[in-house]
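These notes are about the structure you will find just below.
The complex appears here without one of its protein chains, the remainder shown in place.
When the chains are written out, they are named A and B in that same order, and each has its own residue count from 1.
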Amino acid sequence: MKSLIKNVRAIDPAVSLDQVCDVLIEDGVIKEVGQSLTCDDAEILDRRGHVLIPGLVDAHVHLRDPGLEYKETIATGTKAAAHGGFTGVCSMPNTKPTTDNAAVIDYVLESAEKAHYCRVYPSGACTVGLKGEALAEIGSMVEHGAVAFTDDGRGVQSAGMMRRVMDYVKMFDKVVMSHCQDESLVGAGQVNEGVASTRLGLAGWPAAGEEIQIQRDIALSELTDCPIHIQHLTTRRGIELVQEGKKRGIKVTCEVTPHHLILCEDDIDSSYNTNLKMNPPLRTKDDNQALIDAVKDGTVDCIVTDHAPHALHEKSREFELAPFGMTGIETSLGCVLTYLVRPGHIDYNRMVELMAINPRTILRVPQVRIEPGSVADLTIFNPEEKWTVTEDDMCSKSKNSGFLGYSLVGKATDAMVGGTLTMKEGKVIG
Amino acid sequence: MFNHKHLLTIDDLSREDIMCVLEHAQMFEEVNNRPIKKLPTLRGKTICNLFLEPSTRTRGSFELAEKRLSCDSLNAGGSASSTVKGESLIDTVKTLTSMKVDMFIVRHKYAGTPALVAQNTTASVIDAGDGKHEHPTQALLDLYTIWKAKGSFDGLKVGIVGDIAHSRVAGSLVPALKKMGAEVTLIAPATLLPARPDVLGADRVTPHFDEVLPDLDVVYMLRIQMERIEEAPFPSLREYNLLYGLTEARDKSMKEDAIICHPGPINRGVELDSYMADSSRSVIVDQVFSGVCVRMALIYLLLGGAQNEVSHKKCASN
Partner (left out) sequence: MNDDNQQESVVMDEGEIQRTLVRIAHQILEHNKGCENLCLVGIVTRGDVLAKHLASIIEEIEGVKPEVGSLDISFYRDDAVINLAPIVQGTNILFSLDGKTVVLVDDVLYTGRTIRAALDALMDFGRPSRIQLAVLVDRGHRELPIRADFVGKNVPSASNESVRLYLKEIDDESAVKISKVKPGQRVGSAPVKRGR
């Protein structure tokens, strides 16, 4: 099967590419990048005015499968990923049963292969049942394809246990991804502790509850020499801690989400919109600015969505009873283009680093380059397409987006995984 | 012009709206002092008291207010309710709405519930206390009581003492007092303060009761909720009483005409000594009476207020 993408602006900072050209794909790999290419038996995709980049990877996605299929399945979650322009996602292990053994890793990989919308790089749990008590079978999960380890959703509470996890994971040259939340400080926290918690009469989720564990995990990384990846970082101080760690040569990386970059606690008004209930919570405007600055200066390694689907009946209820999280994989690219690229905070090169190159580096999965010989995992987007975020335009089984009603500029039009189109002209294939 | 459908937060009301409520409460006070304490005004209107957490005084106050206005009331919630059987609150509200309820009085232990109810019904909604968020009718009855005792709010020095962090009463009362021109001091141990007391609008926050007590015109004692003791925000009830209790010893340092308020129920010997609770300074019983008058006024204004333009013109000409 051959495809020929014509007249597209191809951008890949890894090979210093930024030019309007044609790209020929054959047998799942890029065959040729050049001007005025022709091929008689290839599917021609004329993408004038569009941008071609290495396939986007989201390193933080809750596919909810197995066990919570009413929220999302591997099929619907990966379909949503393709719709958002992603060619790979890293799935989180807080499934039912927990992804803490090789059998569940196998299940995730097989289901993803069957659905065939995008690659799934599964992460496994650090501890059995995410309980923070006993090491999960990390070695066997690695053998079956787990790319990283995390107790996302809760975090490992005891420093001693976290140290054991990191010592152990280090042996397999994998990364530990840390959800930083000190439960004794956070308790029943619902929203950022400060203006929002006071105004809304909700229990506060203090910034320190996150920062303490960022500090701890960086220290443990220094102690164990295990690479640590700080998940969904939200505060100015958190950024400073990562900066310091990097300066000291510690193997620390971090991620931020579009919602923590764009939304803040002030957006949660007296209507108590549960789609804005997030863990960690939306912080302050000042934190938004600190995160944007850190995205610009390189402190932030990647942008992820923490795509967290929840059924309507779970979100349509009392704020304090609604679960944390929002979907994001279908709005991520649009948000980054609208709020980071358009205002000039970052350019396309930096965006590709944040959303395609660095996620692969952190997850230790093969890179994709726009050059002959590379696997053809590619994303094409129209940078000028104006669209409004609506429930009807979502492939995810759940519609709990905090960006519903937002007008965005820039949208993925095509995605290709291993040379096969998973989305064409905005429509997911299959 | 009082043009509101719901009362979900005290922020919804302007200073003029609040005065309108207080003036109407005065009319209803006259009714409540009659031998026949009943008006035919809202005959045929149905009000659902949706009390999803235990409440004796607020619920009783609302029920009396409804009955004295000739409303039909329906009590939902409590241990026999369908929410206990696992029905979602939204389904409960939709079910009751389809029975043609005109107003919901909502009490719940979760903040924002009245807003959620309002989003899912065509009826009016009054917040009768939501979690740690607000309790606007309590604030209005407090204002009414203070207004009657003091005549005006301008420059009035009000101290609110106790568990501000978990108090929905403070959540409504502080902004309400500020709106009316009073000066508000919050007096509490740091462990019982919200993260940002300034957001509520307080002029001053202090842990030192005795430093500010002599300046206060109104001393508003909040209830210490015994279920909070487990979280150990202070060492013991004894120490709390020592530092923040309104004791007989503190009577001497109070202004001669200072009054004492408390939203009830009182923990005698903890935040308030019996001597003080029963003293001539105490307006705690008046607060309870004000509750019925103010709630009658609110139901009257909300159930009729937004529906007829002519009536609003007339109100505006007041």
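Heads up, the rule we're going with is that a contact is a pair of C-beta atoms (placed from the backbone, for glycine too) under 8 Å apart; a residue touches a chain by one contact, two chains touch by 3 or more.
Bear in mind the structure is a predicted one, so any value in this text is a computation, not a measurement.
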| item | value |
| --- | --- |
| Visible chains that the absent chain touches, using the contact criterion stated earlier | B |
| Contacting the left-out chain in the complete assembly, out of B:His6, B:His24, B:Arg107 or B:His166 | B:His24 |
| Option touching the unshown chain, where B:Ile10, B:Leu42 or B:Leu193 are the choices | B:Leu42 |
| Sites on chain B contacted by the missing partner chain, in the whole complex | 2, 20, 23-24, 26-27, 30-31, 34-36, 38-42, 44-45, 300-301, 303-305, 307-308, 310-311, 313-315, 317-318 |
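Keep in mind that, in the parts below, only the chains that are shown with their structure count from here on.
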| item | value |
| --- | --- |
| Averaged-CA centre spacing for the pair chain B and chain A, given as whole angstrom | 45 |
| Sites on chain B touched by chain A in the complex | 8-9, 11, 88-90, 108, 110-113, 115-116, 119, 130-134, 168, 171, 194-197, 199-200 |
| Chain A to chain B touching residues, read off their complex | 193-195, 197-204, 206, 270-272, 313, 316-321 |
